[in-house]
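What follows is a single structure, written as structure tokens, with notes after it.
The other protein chains are all here in position, but one chain of the complex has been omitted.
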Amino acid sequence: MKLKNGAEYMDSLKQISPVIYYKGQRVEDVVRHPATAPHVRAAAMTYALAADKTHRDLATATSHLTGRTISRFTHVHQGVEDLIKKIKLLRVLGQKTGTCFQRCVGLDGINAVYSIAYEMDRKNGTDYLERFKKWLIRIQDENLMVVGAMTDPKGDRSKGPADQPDPDQYVHVVDRNPEGLVIRGAKLHMTGAVNSHEILIMPTTAMDERAKDFAVICAVPVDAPGITMIFGRQSGDDRRDRRERIDVGKPRFGAVGGEAVIVFEDVFIPWERVFMNGETDFTGGVVYRFAAHHRANYGACKTGLMDVLTGAVAYLTQVQGTSRASHVKEKITEMIHLCETLYSSSIACSAEGWKTPSGAYMVDTMLANVCKQNITRFHFEVARLAMDLAGGFIATLPSEVDLESEDVGRLVRKYFSGVESIPTEQRIKIGRLIEAMTGGTALVESMHGAGSPQAQRIMILREGRLDQKVKLAKALVGIPEKKTGARPKPGTV
Amino acid sequence: MKLKNGAEYMDSLKQISPVIYYKGQRVEDVVRHPATAPHVRAAAMTYALAADKTHRDLATATSHLTGRTISRFTHVHQGVEDLIKKIKLLRVLGQKTGTCFQRCVGLDGINAVYSIAYEMDRKNGTDYLERFKKWLIRIQDENLMVVGAMTDPKGDRSKGPADQPDPDQYVHVVDRNPEGLVIRGAKLHMTGAVNSHEILIMPTTAMDERAKDFAVICAVPVDAPGITMIFGRQSGDDRRDRRERIDVGKPRFGAVGGEAVIVFEDVFIPWERVFMNGETDFTGGVVYRFAAHHRANYGACKTGLMDVLTGAVAYLTQVQGTSRASHVKEKITEMIHLCETLYSSSIACSAEGWKTPSGAYMVDTMLANVCKQNITRFHFEVARLAMDLAGGFIATLPSEVDLESEDVGRLVRKYFSGVESIPTEQRIKIGRLIEAMTGGTALVESMHGAGSPQAQRIMILREGRLDQKVKLAKALVGIPEKKTGARPKPGTV
Amino acid sequence: MKLKNGAEYMDSLKQISPVIYYKGQRVEDVVRHPATAPHVRAAAMTYALAADKTHRDLATATSHLTGRTISRFTHVHQGVEDLIKKIKLLRVLGQKTGTCFQRCVGLDGINAVYSIAYEMDRKNGTDYLERFKKWLIRIQDENLMVVGAMTDPKGDRSKGPADQPDPDQYVHVVDRNPEGLVIRGAKLHMTGAVNSHEILIMPTTAMDERAKDFAVICAVPVDAPGITMIFGRQSGDDRRDRRERIDVGKPRFGAVGGEAVIVFEDVFIPWERVFMNGETDFTGGVVYRFAAHHRANYGACKTGLMDVLTGAVAYLTQVQGTSRASHVKEKITEMIHLCETLYSSSIACSAEGWKTPSGAYMVDTMLANVCKQNITRFHFEVARLAMDLAGGFIATLPSEVDLESEDVGRLVRKYFSGVESIPTEQRIKIGRLIEAMTGGTALVESMHGAGSPQAQRIMILREGRLDQKVKLAKALVGIPEKKTGARPKPGTV
Partner (left out) sequence: MKLKNGAEYMDSLKQISPVIYYKGQRVEDVVRHPATAPHVRAAAMTYALAADKTHRDLATATSHLTGRTISRFTHVHQGVEDLIKKIKLLRVLGQKTGTCFQRCVGLDGINAVYSIAYEMDRKNGTDYLERFKKWLIRIQDENLMVVGAMTDPKGDRSKGPADQPDPDQYVHVVDRNPEGLVIRGAKLHMTGAVNSHEILIMPTTAMDERAKDFAVICAVPVDAPGITMIFGRQSGDDRRDRRERIDVGKPRFGAVGGEAVIVFEDVFIPWERVFMNGETDFTGGVVYRFAAHHRANYGACKTGLMDVLTGAVAYLTQVQGTSRASHVKEKITEMIHLCETLYSSSIACSAEGWKTPSGAYMVDTMLANVCKQNITRFHFEVARLAMDLAGGFIATLPSEVDLESEDVGRLVRKYFSGVESIPTEQRIKIGRLIEAMTGGTALVESMHGAGSPQAQRIMILREGRLDQKVKLAKALVGIPEKKTGARPKPGTV
């Protein structure tokens, strides 16, 4: 691993010059710009853990391509143990950053493309996997951060890629030549894009024959010509941008992963970086695999966040003198219960992982989708319970400037105090942390990251093997199956 | 009514000079200051409706004290019809402002104090009601805005008022003299305080004999000597303070009601403005009545907000081309269902209203508490559904500066478009509205305004007449009641 | 009222001879047959209350047709007060019987047909209302029990009435002659049918022109030639049929209302008993009105049942020595909370009642549908909580025969005892009551009575005025309405 720790990662970002806009201005230095720095720090934690004795076993892996030690975030899962270690790593990172550390998007993209490339090659005699391995070995050896780019703008959603009035609503190939191809379009909601090294572009949905030019997988450096990023707004971003010490909630890390629009205006991709080129029949596969991996992760990173939130709330009730009330204990129990329910599915879909023909391991699709679906419910309920226990003061607290003010600072300190032994500032800091973790962007991300709730429901029904279940019921009451005509005895022993 | 419309109300605020701090600075002009102006405009809508033909019937009432037409927000409810009209008025105001218009706090305080003053006088021969009526007639005639001030800081919540290490954690009398009394302490979370004319101070909880000095009800102008207000922070307040046109979500109105801490540093109150002075046995009464009235209101104003939110989401799905998807219709149906469930309780507790000995009408306590309890659940679920349907873009949208930027404006417009016929800016505006109405402060307020969830549960159990229910069950299976020894036939016809 | 109390009602049933089958046998005497007697007793309670001083005000009304005192169950609602009194009456009856007392089906049919008959006549010059009044006056004067017959079998539900392979799946006219018409078909799930005097037949759904012969409203005595009833099974019916004293749960009343299939095999109806004859354009109206009235009632009778269930559980925790545990109080609070939430909607849709052109009052459709929709959720949750608090013994209790057995009676008494002072038999009786009220039929009835959940959702969306809500949202952010082209200022004060 070339980049050995957080500091080296940050240095590496200074060597590249992606075009990034935020609030109408170019962002020249993502490592120092207040809007991007907290997200850089969160991603840096993924590098830091690999250098840390306690977490090295989770944070690194042995490359099946080179035998070298690599960051787990660049690894192709080689077994169930890999899948489970990844889950544990993500939870630890969630606990340590209280936010999104962004790097699993690229990891999931790598794993999805790897296995699909193998299957495309096997069917069509292409050499995508070889190209991909070469690219991947560099990523592993240099320990680069990759953003997995899947979500297209989609324009009018009642129409598919090939039927949009504006074809650019889905990334597509506008030219092909002997050196490579040229793409146009955009990807939205790109977590970690502004502080990644590479973009791995994938189709956003299963496509039919008519959408050949939209079926493209390729990799490109973030600062390739023609790429423009626009960094999005988040709840409380102004507090972050003004480097507020307390009111921002998390002084060092972001609300969630920093998201950007990535626009591709006729970006050239050389053939050795192209891993799908018109194979529409494999678009569904890559989307489902990426999505399944990514959905599995949410029961890990978000439970890390919920651990923090539960701890914050528990501490606040100590400060307020209410920690022994039975309803407080009841609600904290519920927060833990929901959190661990989510974690269950992440572990379970990993324990039930299976080997694809390429050797790469996939999580169980059903359980991964179940995991994410529950995130879209339970994260809200956990946040609701946290707000309940935190009390109304997180919505009415004066600013940290007032806390330090000569005129009213003493009043804020006096009237926002709790039990005698704990300084008011601690209560306020914890209150602001809870505010930051329960409002707005933090929850929207849980809802829509890795696919909106309806996307999971479609998969759950599809994977539900309803026919098989109908047979079970018919067997129990002695209804014969139509085809055979024979009447089975119900549940014969 | 001296103040006849919104403009006159705003003018009136310029005549008074309360001491208000916000982000470390004095706020000199609440009508123009960007932090307070949106809240002033929302409160002004309560004045505007009284001047508007369509809504006058809801927005005004006839004073039972003077026979004159007054704002309903200064009225003592004289019957069930008054209670129901108030509910309808609040829903309309919620629909028109999409936020808290602040004035019901004072209204509920007026109604609680009125009936309790009558009962104190009847028991003890005091003359609180006469004093109160005089004060109230001026409020009605001048159409003043009153903030009902109930919530004390409470310090260490494992201890009551009389046991706090710092007695100032509950407002209390520090001196009494022939002209009046002097109070010290603070009230937190005071909605509308900075743009009200008067403060009506009430005790925050039921108290025992030892807390005599904490049992005080009185009224005081907002700019009385010794009063300092500190205006609190809210989600997205920086966007508001910078007068952003789109990103603020609601361009003219606030996130919720603007809340302030009101600090009383030895504030003098003349006797004619004192309506309780040590009658601890009536503290529970005034708290419960205020709380019941206030909880009843939440099923009205918040359903107005939910109407807006449902409309916003419905419109957004039209823009995105998804309005006909069955899961979209299903979720919108659920939003309406939850909203109307809440409204049911507001209407029901009013329809079941009852006459206090003073003649003032109270809502049904059980149903009012049920109403608020459901708010603390359903508002979150409605917000969750709105976030689901809105899509992830509300968490990653570039700023309005980017939208107007020469460099990237065209990209934002292109890639955040929806169906062809509707301008991207409309999609963004609606997205920002949803963002503003579903995140952070907006929901905390629903959780804790009018009392935290546990407060309602205590009342629900207390009002549940469990003994009576046990009797019903025993009668059905033929278990005799202990006292009589006689064995009733089960459910004899 | 000819029938003045329960005993007279029971006598009256002996004067008629409907054809009823149950478990393959004719039921000759519904008053004594163990399968029907409990349901007769529950219906009798509606007669008994009218004769009881305490409840007379709720249980009777003054006929607007004759000015005579009548049972409220035969009354056409003349105002909001009538609607609210009905709700209170139903809750009391639920509390006293712990089951369905069946008579509101006919009441709701009477009210729906009355107002629609008026509107048909007004449009078409028919004389349905006069015919109906004559029939109704007899019902009122004799105080007869009427079963409102709406639900047809429907056969293949992917097809409408006119497209069924077997036309009899919907009741329809097979012949018309100068004396009257002849109908064929069946009605399912007919609550109270076997112990009613009259059947009021209505169409089951909104119909189009092609279904003219299915658009029929008429009344017929239960023992008219060609009518056959088949009484359905219920959970625990064998215990009821064997007249078990304890294990049946409710010794005198049924699980829910006794339901029957009513088959019409070419039943003749004279013209004076025909109140709709082919007016398909009014079928939707009568269905919606009947459904709205009926859905409103569920928040009354079922809350009566929940009162009993809450009391039963509370008593059981006393017996078991757990009544003071905080989680027990928490769950009982929740049971009460859910119960009163349901009641809210029943009261609210009545308080918001409106006058139809006929003078008859309708409940608010939205709130009535909201009420029933919540029943299909909260009754289950209340039952779940009851099962939680009751403990596992309600699923493993030995039979009442064992309790009395010489061999093992002493063991059952010893090992199912609770706190010392209360006899084991009481614990068992209450356990059996909870078992009977939480399992199977009792809950299915809450789900599907008055229409399945999806039926309510369709109405909720239809009544939700989504266009109006979209306007509210657009106004708040300053999006102009298309038609006018004018741009409204957002929320101008």
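Letters A, B and C mark the chains in the order given here, with residues in each chain numbered from 1 onward.
Everything that follows uses one rule, which is that a residue touches a chain if its C-beta (ideal position, glycine included) is under 8 Å from a C-beta of that chain, and two chains touch if they have at least 3 such contacts.
Note that the coordinates shown come from a computational prediction; the quantities given were computed from them, not determined experimentally.
Remark: the omitted chain is touched by one listed residue; of C:Arg56, C:Lys159, C:Arg210 or C:Arg243 this is C:Lys159. When you scan A:Arg26, A:Arg252, A:Arg324 or A:Arg410 for touch with the missing chain, the hit is A:Arg252. The omitted chain makes contact with just one of the residues C:His327, C:Lys355 or C:Arg462: C:His327. Touching the missing chain, out of A:Val370, A:Ala383, A:Val419 or A:Ala442, is residue A:Val370. Within the entire complex, the positions of chain C that touch the omitted partner chain are 21-24, 26, 151, 153, 155-159, 165-166, 168-169, 186, 188-189, 228, 230-236, 238-239, 242, 247, 256, 259-261, 263, 320-322, 324-325, 327, 376-377, 380-381, 384, 387-388, 390-399, 401-402, 404-405, 407-408, 411-412, 414-420, 435, 438-441, 443-445, 447-449, 452-454, 457.
Residues of chain B in touch with the missing chain: 326-327, 330.
Interface residues of chain A facing the missing partner chain: 5-7, 41, 44-45, 47-48, 84, 95-98, 249-253, 307-312, 314-315, 318, 329-330, 332-333, 336-337, 340-341, 343-352, 366-367, 370-371, 373-374, 426, 429-430, 432-433, 457, 460-461, 464, 466, 468-479, 490-493.
Operating definition for what follows: only the chains that are shown with their structure count from here on.
Averaging C-alpha coordinates per chain places the centre of chain A 38 Å away from that of chain B. For chain B, the set of residues touching two or more other chains reads 457.
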